[in-house]
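Missing here: one protein chain of the complex. Every other protein chain is in place.
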Amino acid sequence: MGKVVKVIELVGTSQHNWTDAVENAVTEASKTVDDILGCEVTNFTANIQDGRVMEYKADCKIAFAVH
Amino acid sequence: MGKVVKVIELVGTSQHNWTDAVENAVTEASKTVDDILGCEVTNFTANIQDGRVMEYKADCKIAFAVH
Amino acid sequence: MGKVVKVIELVGTSQHNWTDAVENAVTEASKTVDDILGCEVTNFTANIQDGRVMEYKADCKIAFAVH
Amino acid sequence: MGKVVKVIELVGTSQHNWTDAVENAVTEASKTVDDILGCEVTNFTANIQDGRVMEYKADCKIAFAVH
Amino acid sequence: MGKVVKVIELVGTSQHNWTDAVENAVTEASKTVDDILGCEVTNFTANIQDGRVMEYKADCKIAFAVH
Amino acid sequence: MGKVVKVIELVGTSQHNWTDAVENAVTEASKTVDDILGCEVTNFTANIQDGRVMEYKADCKIAFAVH
Amino acid sequence: MGKVVKVIELVGTSQHNWTDAVENAVTEASKTVDDILGCEVTNFTANIQDGRVMEYKADCKIAFAVH
Amino acid sequence: MGKVVKVIELVGTSQHNWTDAVENAVTEASKTVDDILGCEVTNFTANIQDGRVMEYKADCKIAFAVH
Amino acid sequence: MGKVVKVIELVGTSQHNWTDAVENAVTEASKTVDDILGCEVTNFTANIQDGRVMEYKADCKIAFAVH
Amino acid sequence: MGKVVKVIELVGTSQHNWTDAVENAVTEASKTVDDILGCEVTNFTANIQDGRVMEYKADCKIAFAVH
Amino acid sequence: MGKVVKVIELVGTSQHNWTDAVENAVTEASKTVDDILGCEVTNFTANIQDGRVMEYKADCKIAFAVH
Partner (left out) sequence: MGKVVKVIELVGTSQHNWTDAVENAVTEASKTVDDILGCEVTNFTANIQDGRVMEYKADCKIAFAVH
């Protein structure tokens, strides 16, 4: 049977930038999942306070192999 | 590391209306997940019998904090 | 041959709320169609007068079995 | 006046596969419409029972000339 | 009960331009339907021959009151 | 010259339901705008606390005549 | 700091055609805004009476420089 | 309380065709989930080597009842 | 083997109107391609100067047979 | 410098089925391109004559490495 | 009455990168608006000259509380 891949959705956050937010999501996913293959960022948002970006948020679809 | 949020998809149903269907989805999610933050309703459908709505269905994306 | 389902688009309206608007669309469809199976609401709009909602409108895709 | 084409939406079903489901929708449409020109499949779904696909369903937009 | 509006999809064509193609679709619809309220053009295409547009085609969603 | 309509985006909120959230957005708009014609709800979300919906939120596109 | 552009949404109307409707929207915007850069038409609709188009409507996103 | 349905996303693969890829995803899901109701295929892709399709891939949203 | 059609994307421009902009795109394509079959307009934009449209722009997907 | 991938759009056709239509598009692309990596099918349509599918058509985005 | 949030669209630009472009849009908005809550980036584009990116542009939907 062909291999099967599962896709989950995580929102990573960071005080620094969106790339860091994505890496945080991937790091979190890798705590419970072994074989992450890739990710797609589907939304870029930010929380703002006093006219400055306080938190970068990246919606991530993360794909990993199912064994 | 910035906090991470997980998003799952549930379809709530109700014999009464869509708001009730969404609340049923949230209640079901809260049985196994502690820290639900919000939800987005992405689709509103209904099952119909004898020309009347029998079941309201709401596709919900439910977000909760990952600890 | 597998059964075939036809889908038509109706916009229901109501002075009360969107659920009522959807039910009006289903009731209208059931006058000429016997075997309605379900509906999907694809758009929620409203007409407004003097700063108040006068008419709720729901775009409905209504599916029924073809015999 | 230029010719006019009408588009209707049918969901074909089949126990075998999606191509068969589309052909069932086209066959059903051809019972009441003479001059079908083409079709576009906009959604591929399936009903599942006991872990196996029981029914393939194809949402079809079917275009035919209006005389 | 609130009034109900039905929406059908027609593709109008014209050798001249898209506005004319839309008007042809509306004219065709008005042959069999009395109370057309409006239309939305969802797609603009054209057939081309010898490097020139031969036929303008406009996908129209046409709405009319159901009595 | 034909009349012109302006469209603005407001997110209404309510502790009760989405219909109330939409009405709050319309009421807010009507404080500064005279001739509101209609609204379209483009997104339904909710904030959740302790497994219950605390705040219903409706993204509204609100149209009004420009004089 | 890089320049910033603001985008507003206007619906232009015309008894003649959609190009005229867009120009009406741009003309209206230029009454209160100096430095319009461009526009994108996101929706083409029409009001119909007695089987004829009475009003062409064009949803326009209009961009202008913020000084 | 109305029943609740959960939706997960799996990518099935196959060396033969997309229908087989979907069935592989459903079979994989049925190993850990009892009551699968249906699936929707949201994307059809393929890996290619030496000018030939090596692997058919189908993105599947799989729905199952939550007990 | 069935025939194959290639699709390219061109943005046509015109000082006059969008129809002219599309024709310019088709004329440009026909300089290097023989057998153009059709085109789809996917976006209508304009450049504006001194409150007037200076340039109409039409994003065109142009299809031609591959021999 | 990281590798770069180019994506082109071809519509494959077949008298037999959509899988065959996709393979025809890939085969055609492989005549002029060496290193095809994958493809995504973005649209499934068909031409119909006398109530039967005459031609299956698959819109394919085909990706290949740029050397 | 529940609080209401207004959403405006700004395009931020920067010679450096997209994060900087977003921050420029937020800074510009904060000149005239007090209580910005967040932003969503809906489009990433760039102007290019002599084969190099000259200007990064980010379409931002910026939300702020209405008092």
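Going in written order, the chains are labelled A, B, C, D, E, F, G, H, I, J and K, and every chain counts its residues from 1.
We adopt the following convention: contacts are C-beta pairs under 8 Å (C-beta built on N, C-alpha and C of every residue); 3 or more make two chains touch, one makes a residue touch a chain.
Treat the numbers as computed from the prediction; the structure is a model and nothing was measured.
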Those residues of chain A which, in the complete complex, touch the missing chain: 19, 22-23, 26-27, 29-30, 36-41, 62
Where the unshown chain meets chain K, residue by residue: 17-18, 43-48, 51-53, 56
Interface with the unshown chain - residue positions in chain J: 1-8, 61, 63, 66
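In this text, only the chains that are shown with their structure count from here on.
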Chain centre separation (chain G, chain J; CA means) in Å: 38
Chain E residues counted as touching two or more neighbouring chains: 8, 27
